[in-house]
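All protein chains of the complex are present and in place, except for one that has been dropped.
Chains: A, B and C, in written order; residue numbering restarts at 1 for each.
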Amino acid sequence: MTLAAKFEIEYLQYLGPDGKTVGELPEAFRDPKKLVPLFKQMLFVRTFDSKAIKLQRTGKLGTYAASLGHEAAHVGIGASMREDDVFAPSYREYGAQFMRGVQPREVLLYWGGDERGNDFQGPRGDYPWSVPISTQCLMAAGAALSFKLRKQDRVAVACCGDGGSSKTDFYAALNSAGAYKAPLVLCVINNGWAISVPRHAQTGAETLAQKGIAGGLHCLQVDGNDLIAVLEGMRRAVERARSGEGGTVIEMMTYRLHDHTTADDATRYRDEAEVKDGWTREPMIRLRKYLTDAGVWSEDEEKAWIAECEQKVDVEIDAYLNTPVQPVEAMFDYLYANPPAELLEQREAAIAREGRA
Amino acid sequence: MTLAAKFEIEYLQYLGPDGKTVGELPEAFRDPKKLVPLFKQMLFVRTFDSKAIKLQRTGKLGTYAASLGHEAAHVGIGASMREDDVFAPSYREYGAQFMRGVQPREVLLYWGGDERGNDFQGPRGDYPWSVPISTQCLMAAGAALSFKLRKQDRVAVACCGDGGSSKTDFYAALNSAGAYKAPLVLCVINNGWAISVPRHAQTGAETLAQKGIAGGLHCLQVDGNDLIAVLEGMRRAVERARSGEGGTVIEMMTYRLHDHTTADDATRYRDEAEVKDGWTREPMIRLRKYLTDAGVWSEDEEKAWIAECEQKVDVEIDAYLNTPVQPVEAMFDYLYANPPAELLEQREAAIAREGRA
Amino acid sequence: MSATEAKPITLIEALTQAMAYEMRNDERVVVLGEDVGVNGGVFRATAGLHAQFGSDRVIDTPLDETTIAGLTVGMASQGMRPIAEAQFDGFVYPMVDFIVSHAARMRYRTRGRLECPMVLRVPWGGGIRAPEHHSEANEAIFTNVPGLRVVMPSSPQRAYGMLLASIREPDPVIFFEPKRIYRQYKEMVPDDGEELPLDVCYVLRDGTDVTLVTWGAQVKEALEAADKLAAEGISAEVIDVATLRPLDFDTIAESVSRTGRCVIVQEAPKTAGFGAEIAARLAEESMYDLVAPVERVTGPDTHIPLFRLEMKFLPSVDRVVEAAKRAMQHG
Partner (left out) sequence: MSATEAKPITLIEALTQAMAYEMRNDERVVVLGEDVGVNGGVFRATAGLHAQFGSDRVIDTPLDETTIAGLTVGMASQGMRPIAEAQFDGFVYPMVDFIVSHAARMRYRTRGRLECPMVLRVPWGGGIRAPEHHSEANEAIFTNVPGLRVVMPSSPQRAYGMLLASIREPDPVIFFEPKRIYRQYKEMVPDDGEELPLDVCYVLRDGTDVTLVTWGAQVKEALEAADKLAAEGISAEVIDVATLRPLDFDTIAESVSRTGRCVIVQEAPKTAGFGAEIAARLAEESMYDLVAPVERVTGPDTHIPLFRLEMKFLPSVDRVVEAAKRAMQHG
């Protein structure tokens, strides 16, 4: 048999669900102390999530997409990027975004129905949340191409879900990034579900990582509930990209512990048992155990930190709730840099109508 | 190193450019006599091609896309399908289509600017030519899905080019066929060029066959200038599909010996030397040598057959040239099964205008 | 066959009822889209269908709108009658290529050899406090495309009858569903399989002074405006266009020939929205009937804002009333 090509895809896991290490830890992440700030970040996100859900339940927020269960993946991604890299999120990667300077109040504004949520005060070049699934991946490929053309030492990182890996835009991103050897990292956060559609219904492929083969990208699958595996996978992918070796598709295996969004009711389509099982593999327990065993984290520290997180989040919630609604002209502003005369007339008319109302 | 997945892609070649066999021939194609009708079909297509190009050059045909060099791939595909299978061509697979009952005059009508060219008298369920690249692949996936849902013993076969394998529709086709295990065979006819864009600029993937891995499809690469390799590859793919094992992406390595279409001038972007080399590997020479060596074909037979082909094609050309232009109302007819009143008014007005003109 | 139920239902329930009816009676009919299966659709339009008809008739698709459109065209051209769901209006754009390049001309380009009997259901428009890209009034993307039918029912009864007709139609139908009124009110909708025509406008209220023409969710605003106008002694006729393509202009023209005034109410941004076509027809064919300039009350020429502001984007009852009164100052 003559072979035209052969491929192998590596799977990375360093921290099992029980908090014990699996095999040798990667060089760069051997010091547990260095993981503590990331664990704290994960705790912060989880605190934020639960408060945001409560806000929605009490009618103070619109539909909200929680990140519950994805904390290791998101924080690991955020920790692997430089400030001047570009991040292209889907709609729930708050862990990564907070590390890049997005403010919790911006998340709330966005889900609270206010465009200003997309006006990130931190990472000014990052893409806004992308509701149209996986379109962010292709924009990130364009960003990566522009870095390459202008010889900038920057990397574009995009996230999508398991569902998102079916989207043609995802394929276009990996195909073009491969064609141009552009510095792109495509993170597929496989949480098992796309709203009600389970992973196996999305594709006949046995892994989502292997989709990268279609474009000649490097492929990697990691335990997305294992912060160390995420960090090591991202380190490799980002280094490859930065050194001109091209893009990577990295599949992070995790689980969506919450409903798809607050508008969803997952009990309609998924077994309680599966969710229960998901909770045994979630990312915090194992990391907490590992850090505690290593003596760099304790219950007391955690209590204190969570209290701090709650305070911080409450400040952000207040800021959000106290942000006045934009004036009516906001819906005309920023449509064009140089608005046409007619639009300005419509704008004036809307303002006048408000005055009368 | 833990592996998440591994893949191997086989390459098939049985007949080298010198007409000598490479390794053992597959069971089904050991009798050279059975290949004679297919070789004759290839000669017919080549005759048709050269006459069509001449027609275009003398202003009697619009833009024409030749199949020169692709004969083994196209005829091999045509030979591998059953009548009630569905074929979704791009725009140059005449070899396959003639075997399915499409008439040469229909090809000419189509490129001659007449919709009736798409009204194949032969394979009534086949898709019309598809100028929007690779959209036919996804329609074929839909056809394959409908066969599966209705438990029909039918297979859908689609063709696209190396360029076409970059198209998101191609990816959507393989992704969905994989998800549904639908009976689809995607033939990527890799002729090295997409108009002026060389194969290597389309993707970073080392083979086009491997794109199928992205959707969990079976992948195969064959020498597309070797009729036997095409037949064997198609046999495997079609059998898989028919037996419910799912789809295949099969890359056929060939070369575009002509300009992209008669509207193209390939000397602007491609080396004469490459084309010359292409001619040493083209599909007819080797098959002629093989069949002649085997004693089942001769120069005299070829001369006689080519004379017959020329006659047949001339009859078709006459039929085309003598097909009167459709009346003006043709542009209103077949738009709707139940045309709206307003459209009928426009139709009447157009007819009246013609009468006056 | 399930017994005709004797209780009033919402617009979205009427859609479910129509799909179930036709699936019982025509096995070529299948439903496909994201989350249409076990989940019953994010709006619950396909609720219960999966349980009733199984996975071969109610098909969850991979998450890709190009895929949905392409598979649908592929299935329709091979003798099935697929009903595809776009989860939200903002996600139809990747479907445009298959709709325009293939669905709308499969019959035309093959001289009738292949056809494309499909329905694309699109939850449409704003006003439900949804996230970004979930509130678009983008019917104008399709209204200049020959070979399509574009419909938008605005009552439970019309939803039922027009969806049945759309499924049975041998050509592709873009079926917009004003999601703001999915559950606005209930009506008796006998499950009798009776279809409604796909080429008529509905006069919902008779009037003599001014004609209010609209479609989709704005029918409610128009009717309320008519009430308000009546209180001020102005008699407004209200027309629900219902089928945008082919447009039943005769009904509109006849009304305007009596009232002499026309206010077109459109949720989409003003410029080159479908309301322009109606105004254009009036300018061509009703000029001598008009006693006042045509009025358009529309969304402004901007994107519908996120939900904190979206109601300020949508045409309000007050704006319709004002426009009608402006028209009354003429003639």
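Keep this in mind: a residue touches a chain if its C-beta (ideal position, glycine included) is under 8 Å from a C-beta of that chain, and two chains touch if they have at least 3 such contacts.
Not measured: the values here are computed from a predicted model.
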For the chain not depicted, the shown chains it touches: A, B, C
Touch criterion as defined above, residue of B:Gly62, B:Gly101, B:Gly122 or B:Gly192 at the omitted chain: B:Gly62
Residue among B:Ala201, B:Ile306 or B:Ala319 touching the omitted chain: B:Ala201
Candidates B:Pro89, B:Gly163, B:Gly178 or B:Gly224 - the one touching the absent chain: B:Gly163
Touch list for subunit C against the chain that is not drawn: 66, 90, 93-94, 96-97, 100-101, 104-105, 108-109, 132-133, 138, 140-141, 143-147, 245, 247, 268-269, 271-277, 279-280, 282-285, 287-288, 290, 292-296, 301-303
Absent chain, residues of subunit B that touch it: 62-63, 110-115, 129, 131-133, 163-164, 166-168, 194-197, 201-203, 263-264, 268-269, 325-326, 328, 330-332, 335, 342-343, 346-347, 350, 353-354
Missing-chain contacts mapped onto subunit A: 86, 115-116, 118-120, 124-125, 127-128, 132, 135, 138-147, 149-150, 168-169, 172-173, 175-176, 179, 333-338, 340-343
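Here, only the chains that are shown with their structure count from here on.
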Reference subunit A; chain at largest CA-centroid distance: B
Centre-to-centre distance between subunit B and subunit A (centres being mean Cα positions), rounded to whole Å: 43
Separation of mean Cα positions, subunit C and subunit A [Å, integer]: 36
For subunit C, residues that touch 2 or more chains besides their own: 62, 64, 66-67
Residues of subunit B whose C-beta touches two or more other chains: 168-169, 172, 175, 179
